[in-house]
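Worksheet: one structure, shown below.
This view holds just a subset of the chains, kept in their places.
Per-chain residue numbering starts at 1, and chain names A, B and C are given in the order in which the chains are listed.
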Amino acid sequence: MRSSEEYVKTLRKMRKNVYINGELVERDCPELLPSIKVLSKTFDFAEDQKFRELITTKSHLTGEVINRFVHINQSADDLLAKQRMIRKCCHLTGGCIQRCMGCDAINALSFVTYEVDKAYGTEYHKRFLKYLEFFQRNDLTAAAAQTDVKGNRSLRPHEQKDPDLYVRVVEKRKDGIIVRGAKNHITMAAIADEIICLPTRAMREEDADYAVAFAVPADSEGVKLVTHVANPRPRKVFKAPIAEFGFADSFVIFDDLFVPWERVFMCGEWPFAALLAHGFALYHRHSYTGCKPAMTDIITGAAALVSEYQGIADKPHVRSKLAELASVAELVYAAGIASAVEGQRHDSGNFIPNTVYANVGRRHAGLNIYHESEILTDLAGGLPATLPFEGDFVNPETKQFLEKYIKRRKDIPVENVHLCFRLLSDMLCSSLSGVSAVAGVHGGGSPIMEEIIITATYDFEERKKIAEYLAGIRDSCV
Amino acid sequence: MRSSEEYVKTLRKMRKNVYINGELVERDCPELLPSIKVLSKTFDFAEDQKFRELITTKSHLTGEVINRFVHINQSADDLLAKQRMIRKCCHLTGGCIQRCMGCDAINALSFVTYEVDKAYGTEYHKRFLKYLEFFQRNDLTAAAAQTDVKGNRSLRPHEQKDPDLYVRVVEKRKDGIIVRGAKNHITMAAIADEIICLPTRAMREEDADYAVAFAVPADSEGVKLVTHVANPRPRKVFKAPIAEFGFADSFVIFDDLFVPWERVFMCGEWPFAALLAHGFALYHRHSYTGCKPAMTDIITGAAALVSEYQGIADKPHVRSKLAELASVAELVYAAGIASAVEGQRHDSGNFIPNTVYANVGRRHAGLNIYHESEILTDLAGGLPATLPFEGDFVNPETKQFLEKYIKRRKDIPVENVHLCFRLLSDMLCSSLSGVSAVAGVHGGGSPIMEEIIITATYDFEERKKIAEYLAGIRDSCV
Amino acid sequence: MRSSEEYVKTLRKMRKNVYINGELVERDCPELLPSIKVLSKTFDFAEDQKFRELITTKSHLTGEVINRFVHINQSADDLLAKQRMIRKCCHLTGGCIQRCMGCDAINALSFVTYEVDKAYGTEYHKRFLKYLEFFQRNDLTAAAAQTDVKGNRSLRPHEQKDPDLYVRVVEKRKDGIIVRGAKNHITMAAIADEIICLPTRAMREEDADYAVAFAVPADSEGVKLVTHVANPRPRKVFKAPIAEFGFADSFVIFDDLFVPWERVFMCGEWPFAALLAHGFALYHRHSYTGCKPAMTDIITGAAALVSEYQGIADKPHVRSKLAELASVAELVYAAGIASAVEGQRHDSGNFIPNTVYANVGRRHAGLNIYHESEILTDLAGGLPATLPFEGDFVNPETKQFLEKYIKRRKDIPVENVHLCFRLLSDMLCSSLSGVSAVAGVHGGGSPIMEEIIITATYDFEERKKIAEYLAGIRDSCV
């Protein structure tokens, strides 16, 4: 396993292909530092005695100790451990731990390539296992590039006026394929070792060129990463972890990218595009049942803290709101547990989360994102929005007044009150908080995507039979 | 194990102490038949090849095969099996299977008597085990009488003007105790073998006389059961299971009831009243994670069916609503799974469900009861409310017109449409449906009760620490 | 103006064409009495000094004093008075006052016939005015028969397999037309003098035969009224107004009904079917901004009363729920006020409510129906579902115990507690309460119907311009 220093050293060596606000930047530029700090934690924790047991496991391939973020889940316990690990990690970085993307991508590829081979007699799975060994041995990080730019949302890939609005194979060569198109909203692409490209949806025969999956180094020729960073507001004086971590999403452009065959995992097998798209989404939504409760934990903690400081923690309406936050977190987490417990083993060795539970969990989280901010706002009052800037808490002409007047309960030090409201301000009124909210709704598939999967996979027929039986339309429903 | 015939035969032999609408009735009177039909199923299923495996298990006490409804849960798997069994049973009776009450009561007594003995050196647990053996050997049913009438809700038991507004011990004799008071909303008391009385809340020292638990035969001298029956609207021609099952709730009056010591399981140990009250609620709320999803399954099935009949099943807003119903059912069920998986073994041998998950699950169910009816109403349109009565579907002067005009999709037989809307009418516009809705909110503890438990037991401190760490108020949160 | 006695006398004279549960009944049969009692109030109030001013006005046609329920609204003040009158009436009958249907139908016909004539040179408006004079002079009541049975909801009228699934003209004769089809959910048809038939939706050219409107006496040859009555549960001992009023909805069958030309108000002018359908819906939805707040008032009152009795009226969560109920009532009522104030005068003399406000008001009411019951259930606890029957409150063996144990606050007489919970039981757990809830959602157009009208009529373009201006896409938005 790598150390975080080794990871950062690798980043430094990579070819420059990251653009931020008009500049071609180095991967360890200040704008990307808050994101790098997040990913670094996934390496640090593996060396930390308190986390090691949770965050490391044995490779089913090599038997070696690996980071759980590069592991193929082999059992319900693996899924439960992953869920716990993610929740823990997110607590400590105050947000998305990011690295699960790559983990979820390799898990999906692992069983889908197996299925494709079974149907087509192809060799994707063998290729994948080789890639996996390389991936695990080098303790790599990967961005999963799934969401196409999609152009007109009411048209399928091949119907778009510009055929490149979904990523497609424009040429097949002896040694590999040429790929063109773009993926957007790709978190951590600018700080990842690898980019794993996956189809975004079910495809029909006419869309066969769009049924493509592969992995490339993130700095490959032919890859451009136009990157939006969502960084915390810098703190000059009143330092805090919340102000250290951020994330970076890239518009990933494949400008006639060449991919050698050994890194191609799907190429034209359109009937399996859906399985891969949904397979990744399924593992990723299960991951969300770990990270979303963590986000809610942070909100719950902040809400409980500010209520305590304000002297209202024992008011019934406050307690009711705290119970509501707890309920959101634990229902989502429970759905993840159920998804693991009711999951099933696949012939490839993968343990696959239960679809319905992963989706109802992710959906419930997505539906509550803005409502959770609303609760926090409600309990915090207006100060997160109007808190004077750091300088005024330093300037002696104003410091004394501010410290006098933001005082709440007499037994709570005013420094704590100040730091608490600065946290709340970052959580509610920063650019990063806005980005997190949007990501909370759409990342990993917005609630409407989960509804589509639920509608497609839930056993409504069984329930109709129960209704028919009770109505007297059929004699039995068992 | 008893057959349902034996169960009914026992009922017939019992002393008359059930009052309905001014009459003292036999236990097998027509008014109670729909309730008896429900409980009978729990005996029939144990003899049914398709259910036997699920609904029977081995007694940890005697090693004999027993009905799971009289079993003390020994493992997470027991809890999972109970949850599955309840969901299945409720599908087939179109509603509350009722018998879980007694099961949850004995489970609570099992570990709480153990704890009381440990603290007080009493012999309640030994007594209880003897009672349990009797209970299991005779395959008994019991109503759990918990909810006191409570008088002025802002006063504690001993503060009430009339001291009997909570059930209390008025005399301790050599051979037993004399109990006075009343419990209300006690489902199945009128058709149960036994009544198990439990405290409804935490008590203080002044309330010691109110900390009392015991079991008595339901027809004991000194017990009066004033009973409200919630029965389906009778069908003369268009028979259907939905119109066969009902339930009966009793106002249970203890009119200076004598209870021999061997049937007394708490008597004055006020510091444990809360544990027993919450212990029962905990097992019962876990049971709700089985029955509430079943209720939602029935609504989902009816909603899917009527949408299909009307020709709107593929409309996006319909699919979205069906996905919402599925989400309610499966989030609640997932909470039950998590409560089992994250439960823990008690020294007494009991396996105790996890509190937080059982409570967030029951709360989520309770918060959605009316909303589920709303969705069903939305998809069904107005006909459940205005469907002509049976007679008009028989009368040749009107039959032809009604059958012509309730026709929906041409490939759906009109009989099915008729039966479907009659089902919907029963589900939405009957007295029974109203009672079910109220029971869905309050039975087993209304959402506000779960909020109180969540607030009291959730680890808010851990989450505050996370917030303090992220705010820079403390250095670490692990 | 008629007295209620005269109204009932008229009913008695009518031809028997009402069917209830297989029987052909008289109009003053016991099943219809609770409905008749409601309509009777609209006559009684006109003679009641306390209401006369509100419920009577001057006919713009004849200058004579008439009941406001037969008036064509001439001003915003007329609409405001109608709203106030309906709210008041519904308070006193505990539910839908019913008579507004006919009033809204004549208001719609008044301006739509004018428009049709303008476009087609027809004489519908003149005919209508003659009919109106007859209607006002005789102080008539009319059921508005709008909702067709509609068969497969995804097909238009002429696409249905059976062409009669929407009401249509099957023959035009010299002296009149022959009409076939059925309307359902038609409230008060069985106790009305007249039935006014209106199209249910927009029509296309192929649906021209379905663009038909007319008025006939409710007992005409060719009309059959298969009627569902939603009556209160009878009280033997503990009488109360809530248990006296009900309503009756008919499946109205036009079995080749003949309508003379002087009573035909649209016949084939398909481009105006939408205006008439929406015109009626518009007036009716404005009426709902009077009756729905009244329904909420009753729920609010019951909720406040039971909270007071239970000793919890001053708890914050109770106050918050009461405030929520008040907000629902007053937002809907405010929408009605705004709809009146922002309405406009039509060339025909009609004053037409503002469409957007009437629709957002009705939608808000419809979206809250089940939620209001949920609040009431929440505050009332379980007793509305399990209250012993009347007989047990009379039987001396049980009376004393029930009266002892339903006691709440010591200063509230137990009789009041009993009557209060019996009211709540009727409001939450009766067949009638279920029917009211469904009617509350769907009557006058369910929320989705309002969304369709809002989407069709709201000025989204103006708002897009504002967004374009703020985005820098256009220079100005004024």
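Observations on the model:
Note that a contact is a pair of C-beta atoms (placed from the backbone, for glycine too) under 8 Å apart; a residue touches a chain by one contact, two chains touch by 3 or more.
Remember, it's a predicted structure, so these values are computed and weren't measured experimentally.
A single sequence accounts for all chains of the complex, and while 3 copies are shown, the assembly in the file contains 4.
Heads up, the rule we're going with is that only the chains that are shown with their structure count from here on.
Here the chain at the heart of the shown protein, by mean C-alpha position, is B. In whole angstrom, the spacing between the mean C-alpha positions of subunit A and subunit C is 51.
One inter-chain figure worth recording: subunit B and subunit C are separated by 38 Å, centre to centre, where each centre is the mean of the chain's CA atoms.
Shared interface positions of subunit C, defined as residues touching 2 or more other chains, are 317.
Every residue of subunit C that touches subunit A in the complex is listed here, in rising order: 315-317, 320. Of all the residues in subunit B, the ones that touch subunit C in their complex are 19-24, 147, 149, 151-155, 161-162, 164-165, 181-182, 184-185, 224, 226-228, 230, 233, 249-251, 253, 255, 310-312, 317, 369-371, 373-374, 377-378, 381-392, 394-395, 397-398, 401-402, 404-410, 428-431, 433-435, 437-439, 441-443, 446-448.
Note for the complex: subunit A touches subunit B at residues 50, 91-92, 94, 238-242, 297-298, 300-302, 304-305, 308, 319-320, 322-324, 326-327, 330-331, 333-335, 337-339, 341-342, 356-357, 360-361, 363-364, 415-416, 419-420, 422-423, 448, 450-452, 454-455, 458, 460, 462-473, 477-478.
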